Each structure stands twice: as structure tokens, then as C-alpha cells.
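Below: one structure, written as C-alpha cells.
Left out: one protein chain. Kept in place: all the others.
And now, subunit A:
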Amino acid sequence: MFESVLVANRGEIARRIIRTVQRMGLRAVAVYSEADADLPFVAEADEAVLLGPANPAQSYLDADKVLAAARESGAQAIHPGYGFFSENAAFARAVVDAGLVWIGPSPEAIERMGDKINARNLMEKAGVPVAAGTREPVTDLEQAVAAAAEIGYPVMVKTAGGGGGIGMGVARDEAGLAKAFDQASRAAARFGGTPAILLERYIERARHVEVQILGLTDGTVVALGERDCSVQRRHQKVVEETPSPGIGPELRERMLAAAVRAGEAVGYLGAGTVECLVDADKQDFVFLEMNTRLQVEHPVTELVTGIDLVEQQLRIAAGETVRLSAVPSGHAIEFRVYAEDPKRFFPGPGKIDVWEEPSGEGVRVDSGYAAGNTVTPFYDPLMAKLCVYAPTRAEALRRAREAVAGFRVEGPKNNLPFCAELLDRPEFVDGNYDTGLVSRMRA
């Protein structure tokens, strides 16, 4: 096992990774931008290296600076967290070329899954169900119109290279398609992804359910249960829970088996997530995409399995033989506490005057900030993840209500009032919701 790990990320995920690195008796090296100098993850690391200005291109996304920090600090491995370099095959290669351990899947696996068109085609070949959609990159509107006519409206338009919901849009007719296509093209150009667009049949009232997998060093892939991530605003997740209240045992078994096949098809190593769309009425699913990294919402899986996913990532990256048998029990829910107004979900950065986290049985808070810190506009709005665990979903909901009420944040705008509202919403309480839930709450 390597002795030191550089965490190439910030905020709550840097802090969470550092915690496991140190618990395992390893040295944790943080990197940070000028804007983040006062955040807890910088203080908690054994060593911290300043990368540069707030702009990610000059700090967290500057490969030379991150690699220089690893050299300078003597770090032997790099954990990318999520976002930033986590799904960047070129960076993963540069890490390996520098003689360091990359804590993630192989650059080849990242590449194969990073292009959503390629991933779709690969999954179809591996026997994983996919939605009707384009198998070749769509590069102009004319092609898009023809493809949509063949697939049938409504269609989902997205960039082949993008992620995080950026540039995604639903088109219900040709006029809508022109708009969605334009939006996706602009996003593709702006975020430097491939200028290729993908069209897929859009499933109304779908649930977004994903399967956590771990690729082990002996070549096998294990599935560690699912997460339901259907509570979304602007195609971005707000609340996740496991088990999913919308899938039965038979569908769960099929989804987990398909996720294992998906992982094996790309020779997957380490933690990954196979995202699917589920038609709860028909109890059927299609592959959406695969995320070749640790997910934001990984704690809910940890809570019901007792497995520390970051520890497994480190052990697998070090080449250790990991044996796992996960029998999930109980119910876990995660609430993403965003710095945004709870009505329109617009960003609300600012200085934190009061920060009081709830605690107690079955409550876990992964936070990136403390009182006195400033949430800046340079990075994503996630301030903390409030997670609850209980033997049953009803009990988890009760704990969640208490924990949400007990979380005090003053300064930046925050969505805790939205979380409280959601916990009173009959659809959510009954578990009978889909990805349209938040829009309906704000209609």
C-alpha cells in the first residue's frame, strides 16, 4: 500500500476522502485554491499545497500544478474525488506516467464510458437494455430532426461528452428540438467536450435509479445495491435514497446483474456507477450512462452496507485482493444542502455566519464548510450532505425531518426549507415519485 495520498479536489469530498486516508494510517495531502484557503479540508490534511487563483483552470484543473504538488509533497497516489479531473482520461494517464497511483479505473475505461454514444453502443452489445436513440454522433440540426422522427418524440438531447446535466434538454416537437439542439451545442462548445450530440427517447415519469459497482483486482465486478436519485432540479440530483421505493425484488435483481455485465464489459476497476432510467409502472429499465468515479451520493450505500467505499477504492488501487459480500439492510436518505434559494434554486453564495450541524443516532453529515467560511461563486453550490439511516424508510423519514429542522445555516441562501417541504410532500413520503417531482412542487 502507498503511504500518502493527494486529494485533487475541494470542499466536502476532499474532507471525506482525507478522513478515510488518515483512518487507514496514511498521509493526506490537500491541494487548494486561494478562494478555499480557510476551508476545513485544508486544515485537516496533513499537508496542504496552494495551487493558485480561484478560477478552476488556474488551480484544481491545472494538471501541471496538481502533479507538481504531488512531487513536492511526496504523495504516491492521487484521488480525484468527483468532478474536476475524476473522469479525465488524459489526466489519469499523466498521473500514471508520473509514476504515481491513480485511484480510479483505467484511462481506457474512463474514455470508453466518457463518450456517451460509445458507452450506449458498448452497453447494447453487452446485453444491457438501452433506450431507442442515436448510435452515431449527431452534428447538425437536420440530422437531429431526422433522428428524432425515427425515435419518436419526446426526445432527450444531450452532449456526448458532457456531464452533470449541463446542456441537457427535452424536446417535444421539432421547434423544441431546434432549441434543445442549440442549447446542447453551446454547452458542448463551452465545456470543451466533443461537439457531438446524442438523442434518446425520453421516458416520461421515469425514476432515475443507479447501481453502485466495485471492480475488483481479480477481474470480477460486484454490485452494492441501488440508489434512487429521482429528486432532481435542472437534471441535477438533490435527494438520493436506498433502497429505491420504486423497484421490486425482480427488477432489482435484473438491474444489479446488468450493472455487473456493464462493468465487466469495460474491465472496470474500482468504484463506479451505472445510471439507469426506470419505468416504475412497467418495472423495466434502460441504461443511461456510467460514471467512472466516486459519486456524490455514495454515503447512502455506505450506510446500508457498512462498507467504506473510499477505503475500497484505495485498497483496489493499491492492488490488494478485496473480498466483499454486501447484504444491505435498513434505509438511508441523503439531502444535498446547496447554497441556493429554496424557491427558484438560484445560486446564493455568501459568508457563513451560523453553521450548526445536526447529530444523533443514524445521522451523518459530510460538510465542506464551517462558520466563518465564505461560499464563493467559483465552484458548485454543494455545502454539505445530510444523511440519515434507520431500519425502515418510515423511521428514516422521521429522522430526516428532525435532522433537517436541526441544521442551522445562516448567511448564504440554502435549500434546507426545500428539504423540509419535500419531507411533507405526500408523493415523496409515499415513495411514489419520479424525476418530475420538483417541477411539480414549483409549478
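Brief remarks on what is shown
Keep this in mind: a contact is a pair of C-beta atoms (placed from the backbone, for glycine too) under 8 Å apart; a residue touches a chain by one contact, two chains touch by 3 or more; residues count from 1.
Everything below uses one rule, namely that contacts and distances are computed from a predicted model.
UniProt records the chain missing from this view under the protein name "Biotin/lipoyl-binding carrier protein", selected from "ABC transporter permease", "Meckel syndrome type 1 protein", "Biotin/lipoyl-binding carrier protein" or "Tetratricopeptide repeat protein". When the whole complex is considered, the residue among A:Y379, A:F407 or A:Y433 that touches the unshown chain is A:Y379. Screening A:P195, A:G267, A:P349 or A:G406 against the full complex identifies A:P349 as the residue touching the chain left out. Across the entire complex, the residue among A:V266, A:A339 or A:V365 in touch with the chain not shown is A:A339. Those residues of subunit A that touch the chain absent from the view are 164, 166, 234, 339-340, 346-350, 376-381.
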